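I'd like to ask you about the structure that follows.
The complex appears here minus one protein chain, its other protein chains still in place.
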Amino acid sequence: MTSMPIDTTQARALYTKLVLIREVEELIAHAYAEQQMRCPTHLCVGQEAVPAAVGTALRPDDYIFGTYRGHGIYLAKGGSLRAMLAELYGKAAGVTRGKSGSMQLIAPEVGFLCASALVGGTIPIAVGGGLAAKMRGEDRVSVAVFGDAATEEGVFHEAMNFASLKKLPVVFVCENNFFAVYTHISARQCADNIYQRAAAYDMHGVRVDGNDIVAVYEAMREAVAVARNGGGPTLIEARTYRWREHCGPNWDNDLGYRSAEEAKNWMQQEPVKRFERFVTEARLLSADELRTIRERIVEEAAEALTFAKNSPFPDACELLTGVYAP
Amino acid sequence: MTSMPIDTTQARALYTKLVLIREVEELIAHAYAEQQMRCPTHLCVGQEAVPAAVGTALRPDDYIFGTYRGHGIYLAKGGSLRAMLAELYGKAAGVTRGKSGSMQLIAPEVGFLCASALVGGTIPIAVGGGLAAKMRGEDRVSVAVFGDAATEEGVFHEAMNFASLKKLPVVFVCENNFFAVYTHISARQCADNIYQRAAAYDMHGVRVDGNDIVAVYEAMREAVAVARNGGGPTLIEARTYRWREHCGPNWDNDLGYRSAEEAKNWMQQEPVKRFERFVTEARLLSADELRTIRERIVEEAAEALTFAKNSPFPDACELLTGVYAP
Amino acid sequence: MSRLLTYAQALNEAVSLTMEVDPAVFIIGEGVDDPKGIFGSTSGLKEKFGDRASDMPLSENGMTGVIIGAALAGMRPVMTHQRIDFTLLALDQIVNHAAKRCYTSGGRQGVPITIRCIIGRGWGQGSQHSQSLHSFFAHIPGLKVVMPTTPYDAKGLLIASIEDNNPVVFIEHRWLYNINGQVPEGLYRVPIGEAKMVREGSDLTIAAVSYMTLEALRAADMLAEAGVSVEVVDVRTLRPLDDKPIINSARKTGRLLVADTGWKAAGFSAEIVARVVEELHGLLKCAPRRIALPDCPTPTTPALANNYYPRSVDLVAAVCDMLGMKPDRPFAQATTAVPLDLPDKLFTGPF
Partner (left out) sequence: MSRLLTYAQALNEAVSLTMEVDPAVFIIGEGVDDPKGIFGSTSGLKEKFGDRASDMPLSENGMTGVIIGAALAGMRPVMTHQRIDFTLLALDQIVNHAAKRCYTSGGRQGVPITIRCIIGRGWGQGSQHSQSLHSFFAHIPGLKVVMPTTPYDAKGLLIASIEDNNPVVFIEHRWLYNINGQVPEGLYRVPIGEAKMVREGSDLTIAAVSYMTLEALRAADMLAEAGVSVEVVDVRTLRPLDDKPIINSARKTGRLLVADTGWKAAGFSAEIVARVVEELHGLLKCAPRRIALPDCPTPTTPALANNYYPRSVDLVAAVCDMLGMKPDRPFAQATTAVPLDLPDKLFTGPF
């Protein structure tokens, strides 16, 4: 018997985040049709294992930087669920008082420093987080989470070079879901080799099954340990799949840009059930425990949604406030 | 005895371009002190083997795109010497009627389509030349020539990906002289591995001694042949050394940013004498022939300089002409 | 023969027709050949023209360099950006390279590229997806900048842009995509560099940019009921700016209001005000005024975005104020009922 990669505490933490992300995203998908969340919303249903594992592998004081598809890492890093849903509803209790909606979530109190609606935008910003940590002699790690298309932007290259040059405590996590909106990676990139590009930057690169939360967690833990101990950056490519449409709550395989079989295959590799099977078979958690965790989350999510719906909008006079920091 | 890599005709062509570039650059260095060439001027003394070989390996209808350090490829591709010197003097007979000086030379009539004072600026532009050729079904090749620092810019990455993705007839030629102004590559890049970055783009990469004109020529001929036959792009890293200051005619090793020994070592690998030794030893060209070629060039250069000095400035009314194409 | 087409259809037809007649024309951009076809404006081109209508990597600066190079090598590329915000990644190529090439070649080289960019608003697009950055481009010699309002102008100006031998930044407002208008079949050009008087009036001139032309026309309708006669000039081309129709109109009416889709400070609306007052000293009956975005990024929540975008009622209020009138209450009520993060159904045309 091979040694168990995770223990019960880790299993519980991973499962909690995994299910939290899934349940919240599904709740949003359901509520979105009411047209009260009036902002572009990019769900990560199907991809939850990546943010859940990444968030679990980090300390609260580590930094993370993400994209417009950011609910997953926001929740996994410990951001307030109520404040996130309130933000989607454009309410004053939202993380940014309704000023940035789903695409630019933040939770600075738990190290989620920023997200961007510009593809690739936060990759170099995350490197800056690593630079700050290193300059101050802290053992903090800074993580950039981004999609496959973000690696086509010049800043990806610039950020990789600088992080490696200065041996910064950075982990680059690419969520490769093979698509940029409706365009397959093969129409955008010269090779399907994202993790191998690390070599060009004298950096370790690793590819993992992004629907296997344990695999992502292990790769992430190793990368974080290396970074924390002064060993410099790592690039992790986690291969996964987005279930719903690029932006919005619907299913869109009928558009014909990807095949039903492909989607079906990926859904058979569904990360939540797969992890449930793993932890129960490994007797890390019982089916009962899983049910309890999920029920608590469902309840919490429903409560947060009600809170968000019922909380007040910001006052009109806030339009011109907060442009500049005092 | 190994087979001879070049024949007499090629040797003559290479030598002619090599000496042309050297003599013209030295002439400029000499005349610059008169302060009549009133524009930033970046000489390529010491690096001549790269442009000379690149230019010789191309057909007149091939495209080339360069940088502000562009005299070499301008001359090697067959640009008019008179028009270049007139340009440096800001005269109406200059290639752009004095409007862009040394940094943005062009010679569209021989395929030198543009240069840029922005580091990295013409790398993607050269890829566009390749795209045009491919779309029209021509067997033309498009060449990007750029410095080591240009590979730090995001557009290098973007251009490499697109050229490889579309298998465009492009050759990327990096003149690695180890410095960006006064900054060594080790302070800017995570590894001294420019040619190896090609692998990340599923592209062939090759490193050559940039002071060995035969080596550059052979690498270039192969890359051009592959590109012309639909085999896609190649990245060539030619390692060489700039003798004089970054911008201007003077020597600047006294500034202390590089060591006298390093410079001396490189000067011992001087490309012109080295090639003279090679062609005479290989009996491709006689010492007499070499002398004749050089004398003709010296004469031609002196004549062109006189022409440039004596030719008239553009009329003041030209300030506002040519902003838009008719 | 003229038909009723949407703005999106008009754009599509312009590209399709130029591609038919000139093999040097091609179109490239993120999503050009995907199922949505840039909100319908590129749908079907892939089927008709194969690789000449293609997607591209997310490499805005590099790909702009690519089309510049293709243009220098004899092609006539069209690029699309689903949001103008993405062009900020490409300004080195657009401003440092494309805009300078003709001049720095001593007039020898043209760069016949057209860069289509969509500006927009609504549904919580927020700070990074709804900027209206046309003043950047209008500032740069060597670029041409057009912002058509009607389907007719969209087609005619896009054809003129593609045929132009210079880099043209072609800016489309997302809320215009569904409006209708009479559009002739076949190739025709609307000349770049001509403003257009779209409504005659005698009391006040509104010079409007892009979508704000529709808000201005609506304001003019509302004001007409109150006996105020407003002249509306659609700027259409920002560079080269055709200031004569605006100056002439302001000379006639004696009052100038500029309605812009962008920010005010150091923005395009300031240029119009400056040009008019430089020409018409002492001839205006009141101070000129600008209606533009408030000086802050775009908020996402509708609670704040509702007050972000100026609309016809704001123009009406400004006009009344400039004329020394008290605006009637009904004006305000007329539009505030419409949800402001979705395109206004009243604005479907035909124009």
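Order of writing sets the chain letters: A, B and C. Residues in each chain are counted from 1.
Operating definition for what follows: contacts are C-beta pairs under 8 Å (C-beta built on N, C-alpha and C of every residue); 3 or more make two chains touch, one makes a residue touch a chain.
Everything numeric here is computed off the predicted structure, so don't read it as measured data.
Asks: The chain left out touches which of the shown chains?
Replies: A, B, C
Asks: Touching the left-out chain: which of A:Y63, A:F172, A:Y195 or A:Y217?
Replies: Checking the options A:Y63, A:F172, A:Y195 or A:Y217, the one contacting the hidden chain is A:Y63.
Asks: Among A:M37, A:I106, A:I236 or A:A301, single out the residue that touches the unshown chain.
Replies: A:I106
Asks: Using the touch definition from the top, which of C:V21, C:A224, C:A265 or C:L346 touches the missing chain?
Replies: Here the residue in touch with the unshown chain is C:A265.
Asks: Which of these, B:M4, B:A187 or B:A302, touches the one chain of the complex that we don't see?
Replies: Selected residue, touching the omitted chain: B:A187.
Asks: Can you list where chain C touches the absent chain?
Replies: 61, 85, 88-89, 91-92, 95-96, 99-100, 103-104, 126-128, 131, 135-136, 138-142, 238-239, 241, 262-263, 265-271, 273-274, 277-281, 284, 286-290, 295-297, 299
Asks: Contact with the hidden chain only, please: which chain B residues?
Replies: Contacting residues on chain B, toward the hidden partner: 38-40, 90-91, 94, 97-104, 116-120, 149-150, 152-154, 180-183, 187-189, 255-257, 313-314, 316, 318-320, 323.
Asks: Considering the entire assembly, which residues of chain A contact the chain that has been omitted?
Replies: 63, 65, 94-100, 104, 106, 108, 113-114, 116, 118, 121-133, 135-136, 142, 154-155, 157-159, 161-162, 165, 321-326
One rule holds in what follows: only the chains that are shown with their structure count from here on.
Asks: Can you name the chain whose C-alpha mean lies closest to the mean of all the C-alpha atoms?
Replies: Central chain is C.
Asks: Using mean CA coordinates as chain centres, what's the gap between chain A and chain C in Å?
Replies: Inter-chain centre distance comes to 37 Å.
Asks: Roughly how far is chain A from chain B, centre to centre by C-alpha average, rounded to an integer in Å?
Replies: From the centre of chain A to the centre of chain B is 46 Å.
Asks: Give me the residue numbers in chain B that touch at least two other chains, ranges are fine.
Replies: Those would be 154-155, 157-158, 161-162, 165.
Asks: Hey, what residues on chain C touch two or more of the other chains?
Replies: Residues 56-57, 59, 61-62 of chain C each touch two or more of the other chains.
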